[in-house]
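Okay, handing you the structure first.
Only one protein chain is missing; all other protein chains are in place.
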Amino acid sequence: MSPADFAVLLTIVGSIVLFGGAAVLALGWAFRSGQFDNLDRGARTIFGPDEPVGQPTDAFPGGDPGR
Amino acid sequence: MDRSLVIFVGALLTFSSSWLGLILFPYWQLQDQPPYQDTAAGGEAYPRPLAGQALAGRRVYEANGCLNCHSQQVRSQKFGNWWEDGVMRTGADIRRGWGARRTVSRDYIYDRPTMLGTLRTGPDLANVGTRYSEAWHHVHLFNPRAVNGWSIMPPAPFWYAREKVVGGQKSDRALRLGREWTVDPGYRWTPTDDEWAAVVAAHGPALRDAFAATHPGVIDLESPSGLRQLYAFWLTTEEEDYQIVPAAEADALVAYLMELRKAETPLPEAKE
Partner (left out) sequence: MTNPPPMTAPERERAARERGAIDLSCRGPVLYLATSGVFWLLVGTALAVFTSAKLHTPALMAQTPWLFTGRPRMAHLQAVNLGWASLAAMAAVVWLTSRLCRVPVAFPALLYAGGTLWNVGMVLNVGGVLAGDARGVEWLEAPGYAVPFLVAGVGLVSAWTAATFGRRRERHLYVSQWYILAAVFWFPWLYTVAQLMVFGLPGLTRPATGVVQPVVNWWFAHNFLGLWVTPVGLAAAYYIIPKVIGRPVHSYYLSIIGFWSTALFYSWAGMHHLIGGPIPAWLSTASVVGSMMMFIPVIAVAINHHMTMLGSFHRLTYSPALRFTVFGAITYTAVSFQGSVEALKDFSEVAHFTQYTVAHAHLGLYGFYTMTMFGLLYYMVPRLTGREWLSPLLIRIHFWCDAVGITWYFVALSVAGWWQGRMLNDPRVPFGDITEYVLPFLFQRTGAGVLIGLGHVAFAALLVANLGGWGRPRPGGPTYFTGPAAVREGSTTPPPGPLPS
């Protein structure tokens, strides 16, 4: 194995450790800090009192949004 | 997810990972490759940087988007497969005569930009300099259909000047091309009935003799079929009063094309 190949291998392994480690740490942090709690509420943030869930909001001009 | 910082850092990391893997590694591996020199054989260094007209020609090639239809890479014997007599064979590029060997990274060290290309609407040009003469290239650039009837390459008449012949002597550089292609540059021209009648009246016998000097058989000027033969012959003869001469762009581009010999010189790393 030439030094150049070794450097490439080292960098690949190193970056797997670096990026993989970062990903694992990030996931751990996310679970601990409750980023995944109550996901359903997150999905509903785009609705509000005036455009609630169950209310279609687009129609052809002059048309009925349908049910 | 409530933190924009998390998303930003994540985006930064993922982006960096591909930059590192796909860009930085090849950069380390391939940036500043030296040219190849077979010192034992006393050979010249290969490749050599372009200079002069060829360099200017590369700019013409670039600015006119030639790479959108022509690649500059010969794939190895392992690529390009077809079936012949029930056996799968590979290496179509080399078998097509597009190069004597595959091209490798060293072939491109002086290319700026490196125009590998991703479409083969036209043939590969990596080694085109070995295939045709300068005169062929000029006729082909002026109107590709004058060479290949099936070609869909656009003509480039604006890189050629159509000028009046002075003193009865045509330039050495004038294209050797029939009048059907030169009268209306970029298009295939045919005379109107009146123009043709005038030509027959004025030059009919002379044309018949010229035909007889270069072709077997004799044209009968009285018969319709003979006239049709004469008509076809006349269109392939050169214009007497006008000539088509390459302008600077055409000369430069052809010089560049003649320098494209990327798959000719053997390289130790390009075995297949």
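Each chain gets a letter, A and B, in the order it is written, and its residues are counted from 1.
In the analysis below, contacts are C-beta pairs under 8 Å (C-beta built on N, C-alpha and C of every residue); 3 or more make two chains touch, one makes a residue touch a chain.
Everything numeric in this text was worked out from a predicted model, so none of it was measured.
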Open item on the list: So one chain is hidden, and I want to know which residue out of B:71, B:182 or B:229 touches that hidden chain in the complete assembly.
Closed with: B:71
Task: Sole contact to the chain not displayed, among B:22, B:161 or B:218 - done: B:22
- [ ] For chain A, enumerate the residues touching the unshown chain of the complex.
- [x] 36, 39-66
Task: Hidden partner chain, residues of chain B it touches - done: 1-4, 7-8, 10-12, 14-15, 17-19, 21-23, 25-27, 29-33, 61-69, 71, 73, 75-76, 79-82, 84, 92, 95-96, 102-116, 118-121, 123, 144-145, 148-159, 185-188
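By definition in this document, only the chains that are shown with their structure count from here on.
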Task: Distance between chain centroids, defined by C-alpha means - chain A, chain B (Å) - done: 50
Open item on the list: Give the list of chain A residues in touch with chain B in this complex.
Closed with: 4, 7-8, 11-12, 15, 19, 22, 26, 30, 35, 42
- [ ] Sort out for me which residues of chain B touch chain A in the complex.
- [x] 1-3, 6, 9-10, 13, 17, 20-21, 25, 28-29
